[in-house]
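Of the protein chains in this complex, all but one are displayed in their positions.
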Amino acid sequence: MPSFDLRRQLEDLRDGNRSVEDLLHFLQDYPYQDLEFARIDHHRPLRTGFPEVVLGRGKTPAQIAKIVESLTGRGYPVLVTKADRAAYAAVAGPTPSAVYHGLAQAIVVPGPEPAACREGVLVMTAGTADLPVAEEAALTAGLMGSPPQRVNDVGVAGLHRLLSVLDDLRRARVIVVVAGMEAALSSVVAGLVAAPVVAVPTSAGYGASFEGLAALLGMLNSCAPGVATVNIDNGFGAGYLAAQMNLMGQQP
Amino acid sequence: MPSFDLRRQLEDLRDGNRSVEDLLHFLQDYPYQDLEFARIDHHRPLRTGFPEVVLGRGKTPAQIAKIVESLTGRGYPVLVTKADRAAYAAVAGPTPSAVYHGLAQAIVVPGPEPAACREGVLVMTAGTADLPVAEEAALTAGLMGSPPQRVNDVGVAGLHRLLSVLDDLRRARVIVVVAGMEAALSSVVAGLVAAPVVAVPTSAGYGASFEGLAALLGMLNSCAPGVATVNIDNGFGAGYLAAQMNLMGQQP
Amino acid sequence: MPSFDLRRQLEDLRDGNRSVEDLLHFLQDYPYQDLEFARIDHHRPLRTGFPEVVLGRGKTPAQIAKIVESLTGRGYPVLVTKADRAAYAAVAGPTPSAVYHGLAQAIVVPGPEPAACREGVLVMTAGTADLPVAEEAALTAGLMGSPPQRVNDVGVAGLHRLLSVLDDLRRARVIVVVAGMEAALSSVVAGLVAAPVVAVPTSAGYGASFEGLAALLGMLNSCAPGVATVNIDNGFGAGYLAAQMNLMGQQP
Amino acid sequence: MPSFDLRRQLEDLRDGNRSVEDLLHFLQDYPYQDLEFARIDHHRPLRTGFPEVVLGRGKTPAQIAKIVESLTGRGYPVLVTKADRAAYAAVAGPTPSAVYHGLAQAIVVPGPEPAACREGVLVMTAGTADLPVAEEAALTAGLMGSPPQRVNDVGVAGLHRLLSVLDDLRRARVIVVVAGMEAALSSVVAGLVAAPVVAVPTSAGYGASFEGLAALLGMLNSCAPGVATVNIDNGFGAGYLAAQMNLMGQQP
Amino acid sequence: MPSFDLRRQLEDLRDGNRSVEDLLHFLQDYPYQDLEFARIDHHRPLRTGFPEVVLGRGKTPAQIAKIVESLTGRGYPVLVTKADRAAYAAVAGPTPSAVYHGLAQAIVVPGPEPAACREGVLVMTAGTADLPVAEEAALTAGLMGSPPQRVNDVGVAGLHRLLSVLDDLRRARVIVVVAGMEAALSSVVAGLVAAPVVAVPTSAGYGASFEGLAALLGMLNSCAPGVATVNIDNGFGAGYLAAQMNLMGQQP
Amino acid sequence: MPSFDLRRQLEDLRDGNRSVEDLLHFLQDYPYQDLEFARIDHHRPLRTGFPEVVLGRGKTPAQIAKIVESLTGRGYPVLVTKADRAAYAAVAGPTPSAVYHGLAQAIVVPGPEPAACREGVLVMTAGTADLPVAEEAALTAGLMGSPPQRVNDVGVAGLHRLLSVLDDLRRARVIVVVAGMEAALSSVVAGLVAAPVVAVPTSAGYGASFEGLAALLGMLNSCAPGVATVNIDNGFGAGYLAAQMNLMGQQP
Amino acid sequence: MPSFDLRRQLEDLRDGNRSVEDLLHFLQDYPYQDLEFARIDHHRPLRTGFPEVVLGRGKTPAQIAKIVESLTGRGYPVLVTKADRAAYAAVAGPTPSAVYHGLAQAIVVPGPEPAACREGVLVMTAGTADLPVAEEAALTAGLMGSPPQRVNDVGVAGLHRLLSVLDDLRRARVIVVVAGMEAALSSVVAGLVAAPVVAVPTSAGYGASFEGLAALLGMLNSCAPGVATVNIDNGFGAGYLAAQMNLMGQQP
Partner (left out) sequence: MPSFDLRRQLEDLRDGNRSVEDLLHFLQDYPYQDLEFARIDHHRPLRTGFPEVVLGRGKTPAQIAKIVESLTGRGYPVLVTKADRAAYAAVAGPTPSAVYHGLAQAIVVPGPEPAACREGVLVMTAGTADLPVAEEAALTAGLMGSPPQRVNDVGVAGLHRLLSVLDDLRRARVIVVVAGMEAALSSVVAGLVAAPVVAVPTSAGYGASFEGLAALLGMLNSCAPGVATVNIDNGFGAGYLAAQMNLMGQQP
């Protein structure tokens, strides 16, 4: 515990076991250590199973491999999102325990022990083209201890498909809706359940979907309250939020 | 019948009842008369109850009044859309039979006889703020002989409201869906019925609705087929299309 | 008839031929069966020749092949749009009756019997680059029983080309206008005919066409009424709407 | 319990106490009754203090007054957002218990008893111009039983102001960040705390803020995970989501 | 001739009639004098009847009045565009010869003698709402010596109206097309005539016309060559270009 | 002369040399014949050296080859723009006289005799990356009889480069300015010369040039009058307009 | 010096003059104290004459008045930007020394002594409509000790006007260019001088200027290096940057 460390070092100084110069040097970094506490505070969930996450896009395979290597072995899993097979090939050398999830386009280095498992998250897609983003969301939530139930291909064009899973929706504590095109699914689901809905617009579609803009605007303008929107194709962000919410009711 | 007119005039020439000069002058306009026929052909439905339509926006009250005056008394109703009360005041002087529809922001000069009436059009709104545009659609369809059934405030946030009118939806031959915000209603309705859906995005909403852009994109990207989109807030266009479709099955 | 089914089962219960538990289990799914009816109701046209449609874009060849396989043999044709040759190669293995339409970029598995054939739809293009989208529209309408007349390359830059087919336009019950760039053709056609116009903006063009945005806005802002717009490059949606409208006048 | 009702009615039929016709009629509405239950299920939180919410914008004062009157007295508070003083004047006649919150531009009709109160929500603003939206969020969360702590004017231009409230941020279970301009505050806060952040972009700013678009894009692209974005200026949606999350850990 | 001047001054220096210092000072300004000539060169057309033009928008009435006063009496007319009646009131005091053109929203101070008059420009509008912009164009062209023929309300929705003026179009040397909404008129006209078309998109329309964006994109993407586009509502720029072109064939 | 034809035929009818039925049939096609004249009228410039132009983009090599083949040998050159080497390879088989202009990405089939040559057009670029579009403009103007003077790389960042060609600019009758990025060159040039400026925005640049949008908006908002803008990268359209204007002063 | 403070306190602990608990409590706040120093460090320039700045837009007059009152009298001037006369009226009561600058729409409460004055900043406008933003920039720079030279109305449409002030431009250490429409001035100026250019796009213009977007993109895409762009209409930000740069060469 950092606080403990600090107290002990102050006691060391008081007791003559440490010099002022030595402690000054330590405290020169103190704000950062203090914020290191913050970081630890913030990262506490990670130690309980939350992954350290790297966005693969925009990084070279060599950069990704190096970052993954430095993060591996710290007691929690490592997740690289938007990573192609070339990145995985580079990672697998120095980090052979890394696993590639092809559909989600993600690399995972499992943690030392399986994450605690809490039910309550449901990840659903409107169509087959939304699957990669949903996989990313599910993978993330799972690594954070909330392996989700999956419901696929329940777009509003066939409402009966949606209604046939209504019981599952009502049982969920958090629902991640992954949808492209007009993304009406998030509004419809949010109108049917009491749980918060995390809405992920996808770039699935063409023409006036404008690479996900239509879906994004649709989700932001939901006529039903209780919809939390994330970036287009941001499965990771949605899975993270869903797990974060799902853990809120847990006893400390 | 214009063709008849033309034949008769040619016969007149042949029979010496009309001079070459006279007919040349007539035929100088012939292409336009022919296209005037086309206009008549095109406007034939108007004579059977379709209104002559004027877009009020962008015109001064005096201009509107003058246009309405020149159109009145031709045997069919006159419709002015997007017209405020000042326009109506200017119109009512020279054309006292004009009526103002406040909610639809429209001026109507009724035709000499009530339009024929064919059931089959249903105009529905997602919310109360969509009413003015729906009124414009309903007014237009009514003037064209298809006075619509009205269903209001059935947004997808409360799906049960929508499902409670499912029978009405299934009976309709054409459905006009008027919705702002994310406009998910058109996708859901098109997925529930076999009839074509005319989708009217409205500028209802705020923020990232961007004056109806979100609704427009949502309707254009409908995951259900059978959705025909018109311009934002274009109730007139929707009512026109709906009546046009509704009359398609009629015996000639 | 599903209602009949339901009545019979209730009578079975009343008459002791079915248990309460048995019927409860049946009715547990009833809303979905009811909506299954809806689905059947909605899909009724499909059984009369309407295709089951799959959007190929965003799906892997393997996914498409699996979906097509599961849809084939149900008594109606299967249509996959926006599908490349790789998708077709994957489909052709398990479903050898599949046919690839290269220009339309579509895969079709023909139904057991040819669709009923009703004239009345006309599909026209403004230019050669609009052909693939028009092919998709024509293919769709044809599979739905309305094989369209085709008129190509009649952009408004040479108005005489358009006017030379005016008789064909006037005879059509529904006209699909496929145009990129400024897409003025839909306004001009809608001003010439009494039939509804289904307008398909295409991404043909460059620069400030912004991948079809200019065409889309042009069609939405048509100064002539009677224009129903669909998504950019959405030939399928246009063909579907056109066939839907064309069938409206049919006797039940 | 609806299932119970259903079983009893089936037993009635089996036992001859109900006719087939009677039950057929009941079952005809069954999906809607089921969804009516759904509505109740969905609205259950409302009965526990969640307000019935009306978006004032786009509705006339008379419409708002009528809607409020019909909602009042059902056992829970009524909230009208984006309502000006003219709307309040219209409401106050038939509903004298209505209260106007000028800064939040909201009308509230209090429920019969004060909402249960659960701490944990914190609503913060980046600047003074964000206050009205924050007020709307706070009012909503309060009506839903989560009256929030308020922290104002802690924009990132003066980071020390933010850090001086770090303890408050760390104690919160959900943080609502209300910010316009570049809206960097949500990223910074989400990087400092473990709680989920509900981000509300506002239209505060000018020029290239494009009425909140810059803030919206900034929040959607947060480099820190755990950020749930709602529509521009949508204080209500944020307060609703925050209360929803805050209640997740409650014992049933 | 500046070169002559320069030679003479160099000779003066050589001959001892001018000092090095004196000539250095002259040459220090030489580029600007040269460009002052350029200014005269550029403004030569103005002296032959081209107006000095002031954009009224964004200037206060007092600023406009002062600018007009300083420009008046220089031998050519003065034109203020986008000016309201308040600006005119301010101008009329110091410059009583100023005239207000209400429809064009322009102030004109006539020059000392009527401009030379050359036929050949035709200004046409698609609809009544385009009139103010067309008036601005016509006024500008007239002040520059090319008073235009006017053709109004010939939108493509009624093609016969356009064809009825085909002879006028064919006689024109330059055609200014003023159109809002989808602005298809410029493409159609450019396809019918050999003369260049100056296309002015207007902000007439609503919804997805996005304040003239649809018209602008439509005109830029014209499928017919020979279309020169100017800014939205820029009647002045169109009239200026048209007069410029119309004068090109004139003998020097 | 069609009018003459018409008069003669009417006289034939009057004189009994032609039947009513016969003339009715002729008149049925009259508008199209009249517009066929129009087509000839419109295409007259083409016969005097204007090329028949095909936009290569969006067409397959086979389509282009077939179109070129059908256009070749009609007495005027054929121009295919935005065509790659694959298109040229397909064209060169059936049309071996075709020439490929690699920089302009254009295929030209020369006409039977060299075009008449009229000086007066000047095509200038702001930078090297604008060259392909400028080449397209120059090629087009040349084929239309106005082979242009070329001035390259005179962007406003080095104003002296521009001023060093001022004499050339002042001598030109029409100036085509080809510029990407902020495209300030068109405003500066239009402020220096009396000739009309045809402005071609290019997609040269990156980032916030948004594929030429910045250049397009810059040219449309020119503070100097006399700027005619065409589509982004539309060298053809600019060359066409420039030649059209350059020929305006020619004796008929 | 905080480090000094820290050393002394550590020595106190070592020497038994301070308890571990006491120092722990101090260190708990240490980062914020450190950042409080940071604030002072950051605000040091303010104490030397930099104003405390309030953005008036989005705040009520009462809020502005209260903020100004609390900032007044701290030894430096107070500046409120984008403030109308109503805001000034509210401010003038509690703070009678406040002065309203109507053109700049700014309120200034002068500091106790005139700011130090360093020449070197030049603020120039392209047109009269850019004056208010330029005034805001000049006012800001002046309050920060760099009262600027002013050059107005030197748009690139009349390049000689610009070149006639070239000497002034070359003498300046920093140039603020304020321009709307296509904003070409910043590129041209940056190409002529060695000093950095702060570019302020303004919303002056209409149509496709899109409220300053055209000017913003133009400035961002400057083909000349050395251009620093700020937000549309952000005169304050430009004046601030210019003064900041101008002070860089000063001796401490």
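To keep things simple, chains are lettered A, B, C, D, E, F and G as they appear, and every chain counts its residues starting from 1.
Just so we're on the same page, contacts are C-beta pairs under 8 Å (C-beta built on N, C-alpha and C of every residue); 3 or more make two chains touch, one makes a residue touch a chain.
Owing to the predicted nature of the structure, the values given are computational and were not obtained by experimental measurement.
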item: Hidden partner chain, touching residue among G:181, G:198 or G:215; value: G:198
item: Touch criterion as defined above, residue of F:78, F:159 or F:174 at the omitted chain; value: F:159
item: Options D:111, D:155, D:196 or D:239, residue touching the unrepresented chain; value: D:155
item: Residue in contact with the excluded chain [from D:9, D:140 or D:222]; value: D:222
item: Residues of subunit G (touch criterion as defined above) contacting the omitted chain; value: 31, 38, 41-42, 44-45, 53, 166, 170, 173, 191-196, 198, 216, 220-221, 225-232, 236-237, 240-241, 244-246, 248-250
item: Residues of subunit F in contact with the chain not shown; value: 127-129, 158-160, 163-164, 180, 204-209
item: Positions on subunit A contacted by the hidden chain, ascending; value: 29, 31-32, 35-36, 38-39, 55, 57-59, 63, 67, 82, 201, 203, 211-213, 216, 231-234
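Please note the rule applied: only the chains that are shown with their structure count from here on.
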item: Angle of the C-alpha superposing rotation, subunit B to subunit F, to the nearest 5 degrees; value: 180
item: Separation of mean Cα positions, subunit D and subunit C [Å, integer]; value: 40
item: Computed distance of Cα centres, subunit C from subunit B, in Å; value: 25
item: Sequence positions of subunit F contacting 2 or more other chains; value: 31, 35, 38, 42, 191-192, 213, 216, 220-221, 225, 231-232
